[in-house]
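All remarks here apply to the structure that follows.
For this view, one protein chain was removed and the others were kept in their places.
In order of appearance the chains are A and B, and numbering begins at 1 in each one.
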Amino acid sequence: MKVRPRHLIAALALAMLPLTACAPGSSSPAADKAAGTNASGCTSPETLKVWSWRPEDVAAYKKIFTSYEEKNCVKVDFQAFKNTEYNQILSTGLTGSNGPDVVQARAYGALQPLIVGGNLTDITGKVEGLDGMDKTIVTGAQGKADGKTYGVPFATQTMQVFYNKKIFKDEGVEVPTSWDDFIKVNEKIQGSGMTPLAVGAKDAWMMPFIHDIFGSAEYGGKDFRDGVQTGKKTFTDAKYVSSIQNLKDLQGFMPKDVVGASYTDAQVLFTNEQAAMFPGGSFELGFFQKQNPELDLGVFQVPVRSTSASQQPVSAAYADGNWAINAKSPKQEASLKLLQWMASKEFGQHVVDDLKQFSPVAGVTFNDPVMKEIWDLYQKSPAPYTLLVDFRYGTPSGTDLMGSGVQELFLGSKDAAGVAQKVQDGVSQWFKPTS
Amino acid sequence: MSLLTEKKPAAGVPVPQSKRPGPARRKGAAGRFAVSGFLWVYAVIAVAPLLVMVVSSLRTTREMARNPLALPLNPNFASYSKAWVEASFGTFFVNSLLVTVGSVLISTIVSLMAAYVLARSKSRVTGIIEAVFLSGLMLPVYLAILPVFYLLDSMGLVDNKFGLIMVYAALSIPFSVFVLTSFFRQLPLELEEAARIDGAGSFTMFWHIMLPLVKPAIATVVVFRFVPIWNDFFYPLILMRSKENYTLPVGLTTFFGEYQTDWPTLFAGLVIATIPLVVLFLVATKQIVAGLTAGMSK
Partner (left out) sequence: MVQADQLSRPKPRKRSPRPAGTALGWPATVIFLAPAVIIFAVFVLLPMITAFSYSFFDWQGTARGAFSGIENFFTLFTAEPFKSDLPRALMHNLLLFAGAMVFQNTVGLAIASFLYKRKRFKKLFQTLYTLPYLVSPLVIGYLWTLLLSPLFGPVNALLKAIGLGELAQPWLGQPSTALWVIVLVTAWQWLGFPILLYGAALGGIPEELTEAASLDGATAWQRFRSITLPLLTSAIGTVSILTFIGSMEALALPYAMGGSTGSPAGATDVLSLMFYRTAFESGASNAIGVSSALATMMFIFIFGVALAFTSIIRRRERKLS
């Protein structure tokens, strides 16, 4: 009877079971309640639980919060969870007991369920710094139905093309100023055996992204979006179809079998200098620099045709997310104070310097030359990332439709007009123009 | 699963013509060789991707991007230290061990007791109970995450390993009852009747007579619940808040997020996370196989 090892394990486990029940979570409620801000010093700091979906930024945030902690007699307990699971963790966190106080929340459409469910505190008019921010960005923190503000945007993400300066120099090409130039640049790079565009179409979420990078100016950026909002335009508009066609025209310059290549494959291609260009978001900058510090990169906006709806190249952009207050938090005042600090220039500068993100706060300065270049381009000619900003308020979402639509485009099962029709049919299920 | 009782050959066995055994013996050697070959080929298929994982953990991302097929010329063990240090695998491992062993233990014990009764009883009530347990096999487990969370929240068991253990134990009952009941049903009634005649109480009968006979089933149930619980990342993700309470898979998913393109470190972490399970399985497999074959050849 060889039961002895199992008996041992069983005994051990049984002995430990009562211990597991007694072990409390990380913070004991008793310490939290003893909040004290003395005028002179700080004897019992209040703990604020802050949640985020950026585990990559944990170290940087802990550093950033130390300055706030000292000045305000607060201890910030910062926790980050993986992006793809954050939504479920957040819903249970906001509805259960012992939840977080301040949370990162998604922007635009994805924010609405939390607002409608009453999970977030209304902060309209209570945070000064919001007035200085770009309107497109602040919309991301507002309720669609009630128009109230529920959060402080924490980052703007812009969309453009990153390019490898060294490869361009070796190939003898320059940053293109017209669409035809752009095609010629791609052809030249491809001619020498290098992949011109690092794109991975396996990850559907990236497809509406590159569509806006290569097509926003073609369909007219902000003007088009305003037109759709008021009902004067639809996604079957000729210029919108040709913006989708752009992707098909560029497919030849992307890796072969692009639908089988993943987003991370594309990132590796670019950081390994096996591809010349990477259409991507500003959030890639910090990542690229970390992966390959010797990579000499620059950015440019995709140039236009003479027939494009907008004659000015644009940088599409969107709010990445917001800082919001848990409606059930017992520390409303302290949380609001933290939010106000997060809309301040001080915090904004930290975001730029330590996180390499684009803070939407007015008046921050960029020391990294590439960051400055990205921001200047964006300021010169901004555009909203239409499908994400405006068309995620219902199911099916615009980004999902475009995501699988572009995959079908690359696979050859749909043409540009078909994809446009798919998007239009899908969003018209729930979207009503405003006038 | 009628494995132990003898059965008459099924009606329909063809009446074979008599053949001389000679040619069959010569074919035997070639046949055996083919069979061996087949087994080995599939063994390679089964294991090759995992070997690739181990090999890749010793290279660098650049090497892998440029030359997917090469062997690590300069084995790079830095990936392992990076994975171990940066990912707190020690704590996660202990948590996984506590949670998995705890829940498998509880579910196996309560399922054994329940299965014994269900196998022997003919009453309608127990029949219904058995059906309810079995329907638990078909429940999509992720569906109940919100209600389970609220339930544990009301008990104050969120971010508490005991809460997680109870949930896993409950989820394991259907499968355990399913397997154990069918094994119990195979056992002939005569043993119990003889024991009763000798005056044995229910518990004595259970402990001294029935249990030893279903050891192979117990081993099967233990292994096939241990693995999915050990590898589950969904429930601990929602029910555990603090890093000190994370189990290995949850720690791994955060790890994934940060090291998506740092393939060697990613693979090193995956290897580290899998090795304990392999070791545990190797230790247990002797028991399972011995038990299964011993139990069968009664």
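Keep this in mind: contacts are C-beta pairs under 8 Å (C-beta built on N, C-alpha and C of every residue); 3 or more make two chains touch, one makes a residue touch a chain.
Nothing here was measured: the structure is a model prediction, and the numbers come from that model.
Across A:Q88, A:Q190 or A:Q229, the single residue that touches the chain missing here is A:Q88. Between the chain not shown and the residues B:L58, B:A83 or B:V148, the one that touches is B:V148.
Within the complete assembly, A:V259 is the residue of A:V50, A:I123 or A:V259 that touches the hidden chain.
Annotation for chain A: contacts to the undisplayed chain at residues 84, 87-88, 91, 94-95, 108-110, 112-119, 201-205, 255-262, 265, 268-269, 392-397, 400, 403-404, 407-408, 411, 413, 425-426, 429. Within the entire complex, the positions of chain B that touch the omitted partner chain are 1-4, 6-7, 9-10, 12-19, 31, 35, 38-39, 42-43, 45-47, 49-50, 52-53, 64-65, 68-69, 106-107, 109-111, 113-114, 116-118, 120-123, 126, 129, 132-133, 135-144, 146-148, 151, 166-167, 169-171, 173-174, 177, 182, 189-190, 192-194, 196-197, 199, 202-203, 206, 216, 220, 224, 227, 231, 233, 249, 252-253, 256, 263, 270, 273-274, 277-278, 281-282, 285-286, 288-289, 292-293, 295-297.
FYI, only the chains that are shown with their structure count from here on.
For the pair chain A and chain B, the distance between C-alpha centroids works out to 39 Å. Contacts from chain B toward chain A in the complex involve residues 61-62, 65-66, 98, 101-102, 105, 145-146, 149-150, 153, 158-162, 165, 212, 237-238, 241-245, 253-254, 256-258, 260-261, 283, 287.
Listed in rising order, the residues of chain A touching chain B in the complex are 1-2, 5, 9-10, 12-14, 16-17, 20-21, 23-27, 55-56, 79-85, 88-89, 91-93, 95-98, 264, 267-269, 271-272, 274, 291.
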